[in-house]
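Every protein chain except one is present and positioned as in the full complex.
Take a look at subunit A:
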């Protein structure tokens, strides 16, 4: 399906039969250009794509978007409900939150919070707060929103409330996003490597190599994964650092997740092996490696990208499940699963429902990746129907 392929049935923004200029445009357009045109028509996938980009934006700038130090705990602020931001004071634009007074209920010993509408705490844009390094290099202490830090401990901004240790849920959620969406990427990269290697071998050499790899894939697919993940994750040494656990968990997840990618790659190899342009390349005396990397890979690259996108949600759910059970990432690392661990107890959740909020990004991310992947898969073959 190289440049010379026939272009029948290409759906493009313009009608090729009526406007010759537009028709010209389609005939000279590159494969990626055609894919983009087709993808753009898929509105749901476009929207999902924007959401996915937003997730990675949040992951990159988590510390700038955070309002409070995510590690700062305060027993006096334990399980505080979300503070609503009031954008207007009368008719003037003056964002503020109401002060909150905490006290211990003498009967139940629970902390109860009382909103005090007379005390208005101004909220500033680009406020100064805890120091961090933007993108890991530029030292900064600017945050998108904040209250005058350091002056008064009672002045707080907890957009989504606090957890049991009194840490800001909003800021923790942003940091968790960083870990959760990146663990998906690293995991998918590893399974992509395994999938392309084994799927490629399987599609390239038929015969016993193919049979063997196909049987291995079938074996892997009939194993119930979660008990295995749990066992392997629990067997990790307890004294490993956050980074070691992070990579070990990613490795465990991807070890069992490569089969679908291998299946896609093998299918593509089998389909392309008999294509005219591959046969032509072989007849022209190209070496095996050149045929694969110069002629075949570019034409199924898009399929791999689509399959990879569709593999990401499973990775995210796996990590969330493992961490939720306390077998994945361990505090002080924060991921969506680690945050949801606090919502394991029904009584706690009934009293502080905001602890369930980390479930929302999980669901949105999984949906967005699914829709994006679907759209990419439809657009992946711009020459077909």
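Operating definition for what follows: a contact is a pair of C-beta atoms (placed from the backbone, for glycine too) under 8 Å apart; a residue touches a chain by one contact, two chains touch by 3 or more; residues count from 1.
Note that contacts and distances are computed from a predicted model.
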| item | value |
| --- | --- |
| Listed names "Ferredoxin", "ABC transporter permease", "Adenylylsulfate reductase subunit A" or "Spore germination protein", with the criterion being the UniProt name of the chain not displayed | "ABC transporter permease" |
| Contact with the hidden chain (one of A:73, A:119, A:182 or A:321) | A:321 |
| Candidates A:24, A:116, A:141 or A:218 - the one touching the absent chain | A:218 |
| Which residue of A:122, A:231 or A:331 touches the chain not shown here | A:231 |
| Touching residues on subunit A - with respect to the absent chain | 215, 218-228, 230-232, 234-235, 237, 313, 317, 320-321, 324-327, 340, 343-344, 346-347, 349-350, 353, 356, 359, 362-363, 366-367, 370 |
